[in-house]
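What you see is the complex with one protein chain gone and the rest in place.
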Amino acid sequence: MISGRLARHLPLLATGGILLLLFGAAAVAYDGFLSSRVIVNLLADNAFLGIAAVGMTLVIFSGGIDLSVGAVIGFTSIFTATLVTGRGLHPAVVWPLAIGFGAGLGALMGTLIHAFRLPAFLITLAGMFLARGTAFWLNTDSVGITHPWYDALANFDLALGESIHVPAAALLLLAVVGAGYVVAHHTRFGRTLLAIGGNEQSALLLGLPVGRARIAVYTLNGAGAALAGIVASVYTSSGNASMGLGLELDAIAVVVIGGTLLAGGRGHVAGTLLGVLIFGTIQAAILFDGRLSSWWMRIVVGALLLAFILLQRFLVRGVGKR
Amino acid sequence: MFTLITRQPFLFLAAAALLTVTGLFGAAPKKTLKVGFAQTGAESAWRTANSDSMKAEAAKRGIDLKFSDGQGKQENQIRAVRSFITQGVDAIVIAPIVETGWDPVLREAKRAKIPVILTDRTIQTTDASLFVCFIGSDFYEEGKMAADWLAKAVSGKGNIVELQGTPGSAPANERRKAFADGLAKYPSLKIIDAQSGNFERSGGKQVMEAFLKKHGKAINVVYAHNDDMALGAAQAIEEAGLKPGKDITLVSIDAIGEAVKAVAAGRINCTVECSPLFGPKVYDTIAKVLAGEKVPKKSFNQDELFDATNAAKALPTRQY
Amino acid sequence: MKSRSTLPWLLAGLALLIGLNLVANPAFLKITVQDGHLFGVPVDILTQGSRTMLLALGLTLVIATGGVDLSVGSVVAITGAVCALMLNTGAGLAATVAAAVGAGALAGGGNGLLVARIGIQPIVATLILMVAGRGIAQLLCGGQVLIIANPAFEFLANGFVLGVPVAPLLVVALFVGTHAFVRRTAAGLFIEAVGDNETASRFAGLAAARVKALAYVFCGACAGFTGVLTAANIRAADANRAGENAELDAIFAVVVGGTALTGGRLSIMGTFLGAILIQTLATTMYYRGVPPAVAPVPKALLILAVSLLQSEQLRSRVAALWRRKEAAS
Partner (left out) sequence: MSAPTLLQLRGITKRFPGVVALSGVDFTVQAGEIHALLGENGAGKSTLIKVLTGVYAPDAGTISLAGTTIAPAAPKEAEQAGISTVYQEVNLISALSVAENITLGRQPGKFGFINGPAMRRRARAALARLELDCDVDAELGSLSVALQQMVAIARALDLRAQLLVLDEPTASLDEKEVAELFAVMRRLRGEGLGIVLVTHFLDQVYAVADRITVLRNGQLVGAYATAELSRLGLVGKMLGREVSDAAGRVAPGSGVEGSHREGDAALPGAVAAGDVVLAARGLSRRGAVQAVDLELRRGEVTGLAGLLGSGRTETARLLFGIDRADGGVITFKGAPVQFGAPRDAVRLGLAFCSEDRKSEGILPNLSVRENLILALQAKRGAWRPLARAEQQTLCAHYLAALRIKTADAETPIRNLSGGNQQKVLLARWLATQPEVILLDEPTRGIDVGARAEIEALIATLRADGLAVLLISSELEEIIRNCARVLVLRERKMAGEVTAGPELTTEGLMRRMAGTHGEFPALPAEADQ
C-alpha cells in the first residue's frame, strides 16, 4: 500500500527520474558533462527563465496564462539600465521601482481578466505588446551597467568546497523556487489558486476569495517577471529591450514539462524546477555536442519537447484512469 | 497508482529513446585543437555564409569546432560561452549580438585562461584585457561607408527615407547610428522619414509604398538596412511608376547575390558588404595567440562596396 | 436578446481609423489608375493584408473549435521553402502550389492529431511545430535565402488582372469560398457545435475529433498557401524571416472579428474585417510616422479596446450605470 502522500508525488518523482536519465545519458555521451560546474551552470544560466517560470506556474495553477513575462523581463532590464546608467540612480532605488512596475502591470491585467471575464490569452498578449513597446521606446540599444553592486553581484559566488562555486543567480533561483514552493503548497493563497483552477464555481461556493486570489497571482507573476528581468540585467551587466523575447513560451513549456496541467488545478512548483533543469540539460547537451547546425538545434528541441509532452500525457491518463 | 507503476516500462523505453538521441552525437575526438564559436543565429544568408566559413575551415584544419547558434538571444550566447569554459576549449570565438553585457562571462573566461576573440562586432567594456582581439566587419563601418558613398553620389544634398531593420536588433541599431553619424557632415542630406521593415522584403515593400504615397516626389534617396528591404522598396518604386536607381537613389547593405545583380542592372545604386568568410583569418589568429605571438587588437576583414563601377565584374565570383 | 454580433463595432472602429487618416491626409482613400493598375492606399491595404487575412481565415475555423494554432508562421516558412525547392528543380507552377498547400495541410494534420486524438492542449501542441518548424524550413533551405526566378509564380502575389491585384483577389475568393462552404454545408454548424460543447456534439452523433482535426488541416493548408504568396511576393524563400510573428497578427484578426477564443462562434466576414483593421492600423502607423519601436503599443491598446467591447460584464455594467442615470433624471 502506497501512502497518499507518496502517491500524490509519484508524477513528480517520474519527472525527476526522466531528468536523471537524460542527464545520465548526456554524461555517458560527453566527456566532462558530469561535473559540478555543469550542474551549477544549469541553475545559473537558467536563473531568469526559472524565476519567471515559478510565477507562471502559479498563474497556470489558477487556470490562467501570462504571455507578458518575456516582455516584462525586457522592459525591466532596459528600465533598470536606463535609470542606473543614464540617470545615475542607485540600484537599491531602481530595483523596487522596477518590481513595482511589473507588479502594477500584472495587477492591471489580473483586474481586467477577473472583473470583465476577459480571456487571459488576449489581455496578457496586450500586456506583452505594451511592455515590449515601452521597453523599445526607452531605448532600442543595449545599455551597459557599471555599478559596484552589479560588480559585486556578478563576482559573488558561494564556495562549497574547492571546486564548486555557486553564483548569486543560481542561489536566487533556488530561493525563488523555495519561496514559490511555500506559497503554492503551504499557504492558503496557493491552495486557493489550485482550487480556482480545479473548479472555479466550487471555489466560489466554498467561500474562497477567488477574485482577490486571481488578481494577486497576476500581480505576483508580474513582480516575479520583473525580478527575473533584474536577474537578467545582472547576468549581463546590461539592459536590453529585446531581452526575454519569446521567453514566455519557454516558460510555459517548462511548466508543462514539470507536470503542471495547462488547464489548471493540478501541478507542483518543484516540478517546474525539474522542467527548467530538463530544458537546460537538453540545451547543455546540445552545446557539449557542438555539432548541430542552427536548424537541427530547433528540430531536436521540438522533438524532445514532443516526447516529454506525450510521455506526460500518458502518465496523466494512467492517473486519471484509476 | 498501480497504473503508474505498470507504466514504468514505458518510462524506461522513453529514457532509452533519449539515450539514443543524445548518444547519436557520440563522444568527441580528443587531443585536437578545440574551439568554441558562439554565433548570433541564422537570421540571414550572410550569417549562414559566415557560419559555413567557420565550419568548413575548421574541418579543413582538423579543428574540433563547438558551434552554437544563439538564435538571436544574448542569453543563449552567454550560456554557450559558459559551456565552452566548462568544456575547457582552447579558444572562444564570439560574434556578439549586442555590445554590452559581456563583462561577467568574459571575466570567467579570463580566469580560466581561455583566449577570447570577437568577430563581426566589438563590445563595450571597461577592461580591454577581457578579449584578445577583434576581427571586424562591423555594422557601424558598413553604415558609415554607405553614408560616405551617398554623400559623394548625390553631392551632399537630398531627402532620404530610411528602411530600418527589426527594432532593437544590433545591425539595425548600428546601421542607423553609423549612417546618421556619417551624414552629420552634410547638413543638406536629411532623413525625412524612417520605419521598420523588419529586414523583410515584404516589409520593405510595404513601408516604401506608404512612404511614396505620403511624401510623393520629395523622396530622393532610400537607405535600407539590408538588401532584402532594398529589393522590396525597388519593387514598390517600380509599381508606383518610377524608376529605382534613376528617379530615386537606393543604398543598401549586405551585398547578397541578387542585390549585386540589381546594382549591375542599375536598379540599386550601391550595396556595401563586409565579407562573411571569416574562417581562415580567425583560425590563423587563434594559432598565433596560442603560440604566444602578438596579434593586432583590431583588424578588419576585407570590406567591399559594389556600385555601378564594379558590380558587373564581381558577379561571377560571388559565393553567396 | 441583445445582438452578440461585433461587426457593427468593427465597422465603427475601421471608420474611426480611416476618418483619422482622412483628416491628416484627404487623399487616403483615393484610388487612381496608374500604368493600367489600380493604385492607392486602399489597394495597398488589401494587397499587403492579404497574407494576414489568409492565415486568419484558417485560424478562424481552428479558434471556433476552441483551439489555437501557434505554428502557422513556421508553416509559412516551410511551405515557402518547398516552393523554392520545387520551382528550382523545374517543377510546374500547379505542382508547386499543390505541394506547398499539401505540406501545409500535412503540418496541420500533425497538429490536429496531437490536439484532437491525443488530447494535448492546443497552445502546447502547436508550440512544438512552431519551434521545430522553423528549423525544418531552415534545413530545407540550408539556411540560405533561396531566390525564385519564375514570373508565373511571382504573378500570384504581385500580378494584376484587369488592373486589379491578384493576391487580394485570390484571398477574397478563398474567403467567399470558405464562407460558402461553412454556411452552405453543415460544416459551420459542426465546427461551432464542437467548439461550444464537444461532448454534447459527440453524443449527438458528430465525429467531434474528426471535425477538430480537419479544422487544423484546413488551417495548415491556408498557412501553406500563405507561404506560397509570401515567397511569390518577395521572389524568394526566406526560412529565417518568412511568417515570423505572423501568428499573433492572425489570431488577433480572428478575435477582433468576433470569433471567441473560447470557441463556439465563427465569423468569416468578421475575420476579413479584423484583418483589414489590423492592416489599416499598420498603414496608419507608417503614415503617422509612429516610431517603429513603439509600434506594439497602439496594437496593445486596440486589443484591450476590442476585448473590453466584447465583454458582456462591461456591457451590462455600463447598461446598469445608464439605467441608474436615467432613473435619477
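A, B and C label the chains in the order they appear, each numbered from 1.
Keep in mind that, in the parts below, a contact is a pair of C-beta atoms (placed from the backbone, for glycine too) under 8 Å apart; a residue touches a chain by one contact, two chains touch by 3 or more.
It should be emphasised that the depicted structure is a prediction, and the values quoted were computed from it without experimental measurement.
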| item | value |
| --- | --- |
| Displayed chains contacting the withheld chain | A, C |
| Residue in contact with the excluded chain [from C:R51, C:H179, C:K212 or C:R265] | C:R265 |
| Per the touch definition above, residue among A:I99, A:I113, A:L208 or A:L311 touching the missing chain | A:L208 |
| Omitted-chain contact residue, chosen from A:H147, A:R266, A:R291 or A:R313 | A:R266 |
| Hidden partner interface residues of subunit A, rising order | 3-5, 7-8, 182, 186-189, 191-192, 194-195, 198-199, 201-209, 265-266, 322 |
| Touch list for subunit C against the chain that is not drawn | 1, 184-187, 189-190, 192-193, 196-197, 199-207, 264-265 |
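Here, only the chains that are shown with their structure count from here on.
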| item | value |
| --- | --- |
| Chain-level touch network, classified as line, ring, star, complete or other | complete |
| Between subunit C and subunit A, distance of the C-alpha-averaged centres to the nearest whole Å | 31 |
| Touching two or more other chains - residues of subunit C | 138, 143, 291, 293, 295 |
| For subunit A, residues that touch 2 or more chains besides their own | 136, 140, 241, 293-295, 297-298, 303 |
| Sites on subunit B touched by subunit A in the complex | 1, 3-4, 6-7, 10-11, 14-15, 17-19, 21-23, 25-28, 30, 36, 39, 41-42, 48, 51, 64-69, 71-75, 78-80, 82-84, 86-88, 98-104, 107, 124-126, 167-169, 172-173 |
| Touch list for subunit A against partner subunit B, complex | 2, 7, 10-11, 14, 17-18, 21-22, 25-26, 28-32, 35, 37-38, 41, 44-45, 48, 136, 140-146, 154-155, 232, 235-238, 240-243, 245, 283-295, 297-298, 300, 303-304, 307, 311, 314-315, 318-319, 321-322 |
| Residues of subunit C touching subunit B in the complex | 25, 27, 34-35, 37, 39-41, 44, 48, 51, 138, 142-145, 147, 158, 230, 233-236, 238, 240-242, 244, 282-283, 285-287, 289, 291-293, 295 |
